[in-house]
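Here the structure is laid out as structure tokens; the discussion comes afterwards.
The complex is shown incomplete by one protein chain, all other protein chains being positioned as in the whole.
The chains carry the letters A and B, assigned in the order they are written, with residues numbered from 1 in each.
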Amino acid sequence: MKIIVCIKQVPNTTEIKIDPVTNTLKRDGVPSIINPDDKSAIEAALSLKEKCGATVTVLTMGPMQAEKALREALAMGADEAFLLTDRAFAGSDTLATSTIIAAAIKKLGADLVFCGRQAIDGDTAQVGPQIAEHLDIPQITYAAAIDYDCERDVLRVKRQFEDRYQVLEVKGKCLVTVLSSMTKPRYMNVWDIVEQDEKEISFITFADLELNREDIGLNGSPTKVKSTATKQFDKTIETVELDPESAAQTIVDALKARHLI
Amino acid sequence: MNNKNIWVFCEQRDGVIQDVALELLGVASELAKTTNEKVCALLLGSKIKKQAKELIAYGADQVLVVDHKNLETFVTEPYAQAVTQLAKQYEPSIILFGATSIGRDLAPRLSARLKTGLTADCTKLEADENGNLFMTRPAFGGNLFATIICPDHRPQMSTVRPGVMKKMERDGKRKGEIIECEINFDQSKFAVSVIEEVKACSNVAKIEDAKILVSCGRGIKDITPAFEVAGKLKGTVSASRALVDAGVTAHDRQVGQTGKTVRPDAYLAFGISGAIQHLAGMEESEFIVAVNTDKNAPIFKIANLGIVSDAAAVLKQLNKIIENKPC
Partner (left out) sequence: MANFKHTLFEQMIKDFAETEVKPLAQEVDEQEVFPAETVEKMAKSGIMGIIVPKQYGGAGGDYNMYIYAVEELSKHCATTGVILSAHTSLCQAPILEYGTEEQKQKYLPDLASGKKIGAFGLTEPNAGTDASNQQTVAVEKEDHYLLNGSKIFITNAGYASTYIIIAVTGKGPKGPEMSAFIVESAFEGFTIGKKEKKMGIRGSSTCELIFENVKVPKENLLGKRGDGFKIAMKTLDGGRIGIAAQALGIAEGALDTTVAYVKSRKQFGKPISAFQNTQFVLADLSTKIAAARLLVYAAVAAKQNKEPTLSVKAAQAKLFAAETAMEVTTKAVQLHGGYGYTREYPVERMMRDAKITEIYEGTSEVQRMVISAALLKK
């Protein structure tokens, strides 16, 4: 069985700051990490490998620096790693990105594709299902647990909704998007940390794939960013004296205003 | 592009129309005033027809109903086939989905199938007279807002965060058209089968993971109401060291230097004075509410909303007025 795990290197958004003058992200000194949901997807693939035997391939699209994310995945126990990198890919929105990644998966071949549910820098959760559509394989999103029945060759997924969960089964190829709450990803281990230095990361460029230029990059992206703005920072501090009834109502109103109720 | 009209995918679960669908009908009606188009509700499900009128009452000019056993519970492929066939037939200009675990599964699948753009998790939608949609969404953990357009592709698609848009006042006299549609399902593509479906709220037990923390300090003797309030808010209960040392609750709920560091969307501190050891563990929270009888309590210095009041009484009152929604 061959599992491809799609990962993304993201800035650690908990440490990100905005330049108030230029409205751009201050990325300097912000460490890059493997997107948390994606890390759980790696874990899911590695545990499936331990259970049933499989090769685990990690795939990412990004600049050359994304090699580190792939190497981290190798150090967790992944078998091989591919970096999709080309200037022609720049400016891709989710649809164009999914077109490129799907082309790479077609080329590499996979029985199962695991992705994180969404990336913390974009929060779109779109690329996974879009890849599945391009590959014409079923998708299962919001996976809270994954099990594989090695005998029957059936993938069984606990699919989480806000108010319920489903247990879904699928035989054959499938793309699954994984929640980071599913499982705590393993640490990198020293054996594979040492060994990954002996492995090569393979690069995949536009020329390696069957792609049309008009389907990728800025040209292939139906959505465009029109403008950006920083958040209205509402750390206003007020202290009021209230009786319990009005106090409770004030709290409820405040939570409602922030869509927390 | 001759695409016309604004579609709303009206999410239902067990035959119950979800609030987000009504909210989307509300914003769609606003947009339609500018674009001069019709608002069309998509109602997919099994034994669902009778709900169509309700959607008209909340702003739909037209309801496309697909009533089929394949659509009884949500599975991506049958839903994707149904919406795709309708979209190809009617050519809408805009399709809106709730940014729920259903909308965010279905919409991207459709965008790839229809080869069009999709903008996720929008918090603001605007349009111009030419029918162009301006979709604003938070990015980078909410530090930045981006406005996205989809100029050359139709339909323009967006998932919209629940709870943000306003639904219209219900108007039972509104008139609209109900169209029942037939779908040619390609069952050979139905690879995923539902083995079971279990209704259950996901229970956040760990305080580090909770979006809302109801946190109690020395000023709270009985923490039962805190648990009830936390349950209704889909959060959990945390505590200051004083309560943990007093044995009222366990150490794994303790916030602060010798406990855990938390940064929930809302941190509601009841009867916590706010020693620096405590503040160190929670000051990064997005929104901090503090209730304490002592108006000089240090916690008020960092609270976004500080209320001088009897914390235990406020907690009891909150428990009374917050409704218990089933998940």
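To be clear about the criterion, a contact is a pair of C-beta atoms (placed from the backbone, for glycine too) under 8 Å apart; a residue touches a chain by one contact, two chains touch by 3 or more.
In this text the structure is predicted, and so the values were computed from the model without any measurement.
Asker: Of A:V30, A:C52, A:L108 or A:I193, which residue touches the hidden chain?
Answerer: Touching the chain that is not displayed is residue A:I193.
Asker: Which of these touches the unseen chain: B:V248, B:A280 or B:A313?
Answerer: B:A280
Asker: On chain B, where is the contact patch with the chain that was removed from view?
Answerer: 257-258, 276-277, 279-280
Asker: Could you please point out the chain A residues that touch the chain left off the display?
Answerer: Where chain A meets the chain not shown: residues 68, 71-72, 75, 186-194, 196-201.
Here is the rule we go by: only the chains that are shown with their structure count from here on.
Asker: Please compute the C-alpha centroid of chain A, do the same for chain B, then give the distance between them in whole Å.
Answerer: Chain centroid spacing, chain A to chain B, equals 21 Å.
Asker: Under the stated contact criterion, what part of chain A meets chain B in this complex?
Answerer: The contact residues of chain A facing chain B are 11, 13-14, 16-18, 23, 25, 93-95, 98, 120-130, 132-134, 137-142, 156, 160-172, 174, 181, 221-231, 234-245, 247-252, 254-255, 258-261.
Asker: In the complex of these two chains, what residues of chain B are touching chain A?
Answerer: Contacts found on chain B: 13, 73-77, 100-102, 104-105, 107-109, 111-113, 115-121, 134, 138-153, 161, 163-164, 189, 191-202, 209, 211-212, 233, 263, 265-266, 268, 287, 289, 291, 295, 300-310, 313-314, 316-318, 320-322, 326-327.
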